[in-house]
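For this view, one protein chain was removed and the others were kept in their places.
Each chain gets a letter, A, B and C, in the order it is written, and its residues are counted from 1.
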């Protein structure tokens, strides 16, 4: 804001901030850096049928859970943004719960609730992913719908549109950015989960479980290539979305 | 909003929303419900020295990591809210990274970056917790500082306050709610982590690791009491804060 | 004809209490009131966005109190225009037509037609965010009229426009109304818009429809002092009437007709004429006054006078103030016609 000759305050804060940025960035760069030096093991991991199968499993389950999170979460986000009802604060509180429940407890809870039917199955993996990620969709879509001027919806109705038509032609398109962001956050959260998945479904093996397994059985070096691949996937999708959202909001 | 005789649209959305709420609530209630029936095992867990030690470890490490997250995260949140600088978007992107990195990969990364010095130590646990939770503090405090009218800071300076004094007497108190919320979210996130902790520091045992261990070694029933205690702790603190924030914002 | 019967509803800070009035076909009906009077809520209730808690709305003989807005067919234009930001101007105007499942050709015809009437043909491919305020207002009106509605609900249509755009749109609005045979309810706080556009006017104060009538009726004969004071009758005096004479504080004022007992009168500040000498004229009231204060309000002068203990306010132009040499302490004469005195029985 201001240029001052001796701006100790800004320098101090920038210094502390830099430490934090370095702390986040350094492990990521180390991981990629060490892998680049040892490109052979990465190529080998790409030929490892266990790894490939696990990646396929992760991708498959996380996409389904994200799809379910959107289907279930967007309507609730809409109601939280646009309607007044009794117990709204309670509902909002419940929506936020999954974020604060310890991951190992999430696994135990789901097993207890849905019994061994979901043990070691795709269903179990998807249910875990849905449980830990659905809050992101609800909260993001709620924020998106909150930003839709109610007058737009009023006018649309006066022009002859039913509530459901207004939702699909006005509210949803305008809130689309927020909902999409929430969807990608939910997907990233689903891919990141490991603790609860290890409780509910060690098999079929997902990439995040394989990383743990390789680390436990063969050590750090062996788990590194698949960690790199998994993170590359995660960060790649994340960066892609950031760029996409940036482009969309510019053109709008 | 409107009372209509046949409001199919609202009923449909409310129905879908209820499914979601039930999905989140049912496992939680099951966990607590089954435990109430079997109160004996809960009391036994409270006398299990391994469990108590693990709870102490979790509490100790999560509080330190939250403290560090606040110290490191608040200044960066302030800069992101109040200053323009080159690469701001990049810094914001880096801040969001920990949220999207798979937990097992976080563990691998930190071990690779800081080598075996942090293996199986309190330091390791704290570093994992800090890594996965610091984004919450940065983003919450950034939002809090963004909501502080710059004119308040201008006036404070014209009244004779230095930048650092303005920060502590004006910006920080007004942003306090957001920062506190971010701190509690960070603490809950620290307590919830298990995957990365299992990679970096299986010992000293934290409660979340003990849940996994009891589940793996003794089965679902044995892990349940400690899961209940850990979740009670997490949810209790979360609810307490929600009430506190509610009260504070009413009195302000 | 649209008729509201004792409509009651509250919403957030606003409420409507026992609002009743009729709007006839072809009327340009102005709802005039200060901000916060509940005018927007009234329009939203007519549009069907909110339903009344009590009372009924009758439209062409049918009770539409609880009819969904999409089945009313009114053209509703809210204050911020509310153009759909993710559609072009063409798509905005076509929105209501697509719901009606017209063929693309038909839609295109209707849109082009209404666009040519409202002079926005050159804007059809633009995005709402690129429009000026005046352009956005035209598009919003076009969108409402495109569905074939003859009944237009306008919420402060000129509130966000600059004065020259407003003047132009006011002139055009008269043309559109005539050409398209519209009935209009127009909500505003501007006397100017009421005087220039209104056939009939309803004054809304504190959620009540305080007076309804022709513009001339309401402005020249406000029914009570609240309406009078809202309409700018700054001088409200209480006294005892005895026939055509009012006595207040020892000051005598000639009334337009005979009254008896305690009454209040109201006189507009711009109806008071100041002069140095008592001039011979048709003015029935000519009071000796002392100037207490002079305030320049953008080229005009608001003069506060003391008339035997009563306070009067007069509005005069710069040139007359300079001519007479008005300044505090100056003695002069304040004159006004008996017909400029509006009497309310207390």
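We take it that a contact is a pair of C-beta atoms (placed from the backbone, for glycine too) under 8 Å apart; a residue touches a chain by one contact, two chains touch by 3 or more.
Bear in mind that the values here come from a model prediction, so they are computed numbers and not experimental data.
Visitor: Touching the absent chain in the whole complex: find that residue among C:196, C:292, C:324 or C:338.
Guide: Residue touching the absent chain, from the options given: C:196.
Visitor: Would you indicate which residue among C:132, C:249 or C:317 is in contact with the undisplayed chain?
Guide: C:317
Visitor: Who touches the missing chain here, C:85, C:213, C:232 or C:256?
Guide: Looking across C:85, C:213, C:232 or C:256, the contact with the absent chain belongs to C:232.
Visitor: Taking the full complex into account, find the residue in B:22, B:89 or B:152 that is in contact with the omitted chain.
Guide: B:152
Visitor: Which residues does chain B use to touch the chain missing from this display?
Guide: Output for chain B: 149, 151-152, 154-162, 165, 169-170, 173-174, 252.
Visitor: Which parts of chain C are in contact with the chain that was left out?
Guide: Within chain C, the residues touching the omitted chain are 167, 190-192, 195-196, 232, 268, 270-271, 273, 295-300, 315-319, 337, 340.
As a working rule, only the chains that are shown with their structure count from here on.
Visitor: In terms of C-beta pairs in contact, which two chains are most connected?
Guide: Chains A-B share more contact pairs than any other pair.
Visitor: If you average the Cα atoms of chain A and of chain B to get two centres, how far apart are those centres in Å?
Guide: Whole-Å distance between the two chain centres: 16.
Visitor: Mind pulling the chain A residues that touch 2 or more other chains?
Guide: As it turns out, chain A has residues touching two or more other chains at 162.
Visitor: Residues of chain C that contact two or more other chains, please.
Guide: Where chain C meets two or more other chains at a single residue, that happens at 49, 68.
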